[in-house]
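After this line comes chain A, so read on.
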Amino acid sequence: MAKNDKRKAASSPAQAADFPGREAAARGNGEARKAPAARNPVKTGGVQSDGRRRMTIDDIRPGATIAAARNAAGNPYLPEPATVVEIVPETHNIKSFRVRFDDEAVMENFSFAPGQVGQLGIFGVGESTFAINSSPSTKEYLQFSVMRTGEVTTALHNLSVGDKVGVRAPMGCGFPVDEWKGKKILYVMGGIGSAALRATIHYTLEHRDDYEDVTIIYGARSPEDLTYKYDIDDWVERKDVNAVITIDREVPGWDKRVGFVPAVLEEEQPRPKDTIAITCGPPIMIKFVLQSLEKLQFTDDQIYTTLEKRMKCGIGICGRCNMGPRYVCVDGPVFSMTELRELPDEM
Partner candidate 1 sequence: MKFLPQDQLEAFLAHLAESAIVVAPQRDQDGVLFFQPWEAGAEVEFEQLLTRQSPKDYVFRQTETYLKFGYQMKGKAAAEEEEVGGKKSKDEPAAEEAPPAEGEEPAHEVLQVETVEDAPEQVIFGLRPCDARGYYQMDQVFGGYGGFYYDPYYMAKREATTLVALTCAQPWSTCFCTAVYGSPSGTDGVDLLLTGIEGGFTAEALTERGENLLGFGGFADVGTGQADAAQTVKDEAFAAIDPPFEIEGVPQGLRDNFEDPAWHDLQMRCISCGTCTYVCPNCYCFNITDEMVEKSGERVRTWDNCFNPGYTLETSGHNPREQKFARFRNRFSHKFWYYPEKYDSLLCSGCGRCIRYCPTKIDLREVIRTLGRPHAAEAAPAEDSEAAGVHAQTGEDL
Partner candidate 2 sequence: MAQATETATGTTASWDGEGRVKVVGILCNWCSYAGADGAGTARLRQPFDFRIVRVPCTGRIDPLHILKAFEKGADGVLVSGCHPGDCHYAEGNYYARRKLELLERMLPQLGFEPERFKYTWVSASEAQRWQQVVTEFIKGVEKLGPREGRAL
């Protein structure tokens, strides 16, 4: 344990190249913890925002007591009580919930990076992970969009304004929006996939001058299945955004594009040079979008996506959201294609 100083080496002789920390660990974990700074090339592009809940190496530096570390880290399991202040119906099975932390100080100090997620939960039912999709600059509320599928999401759909929820946020890593500065941004999204990218879109549009062309290709099965209709109107209206909105099949009264997202993407023929493509949507759509991007000669490091897995703890411990050695909850949900290619295929 942290305080030990008389630890002896185990009797087995072993110094394995595979276990760089092995030697250190044998001497006591306090020392071992010095090492990992250079280790763990988790993120090539991800950013971590405020680190309020995320521990740093310094928090458990040698000699620091566990109690001190705890104080620095807070309790990552303890949700912050919040209240639903507004519910926006998006589609027949998707609602957006706008929540405010009950503690005004927390609300004020809250910040997150676009792409980061949060655990939104109801005490008594459970938690589920959703992208925070309000604009990072919005200080009034956090917005989560929820599609009704299981127990937690059904309970969330039954909420009304004034009901209490618990929020653990932000979690995971967001998109490296700073690295993208000066580049062209291409969003390709389908259905509820828009929820994962909305914050990032807002961010890029709010910092419009930092980026070159912004293209948004968004598709859904039908006009009724399009989320954030209020955003769409804005994007379409804006001169500095190329918004391509499409539905799968022609319906009367529809004046925008018709066709599947990958096909529309190919028709648009975005140039890969200096472009970052960010995609999110149903797995099957992502699969074909990736093929299309490849066809358009985008390289892996130009493509980002954000993943979804069953999660419980949200802090990289409980074990279920891994793809090989990476946990979607802490190492993701944002991954570049380059990173994904290195991981075992356990989608």
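A word on the picks: all candidates are chains of the complex that A comes from, given by their letters.
Just so we're on the same page, contacts are C-beta pairs under 8 Å (C-beta built on N, C-alpha and C of every residue); 3 or more make two chains touch, one makes a residue touch a chain; residues count from 1.
Every value quoted in this text rests on a predicted model; they were computed, and no experiment measured them.
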>> Judged by that same contact rule, which candidate in 1 or 2 sits against chain A in the complex?
In response: 1
> What residues of chain A sit close enough to touch candidate 1 in their complex?
Replying inline: 1-8, 10-12, 14, 16-22, 24-26, 29, 32-33, 35-36, 39-40, 53-57, 59-60, 66, 69-70, 73, 75-79, 81, 83-89, 95-96, 102, 121-127, 149-153, 160-164, 166, 229-230, 233, 283, 308-310, 312-313, 315-325, 330, 344-347
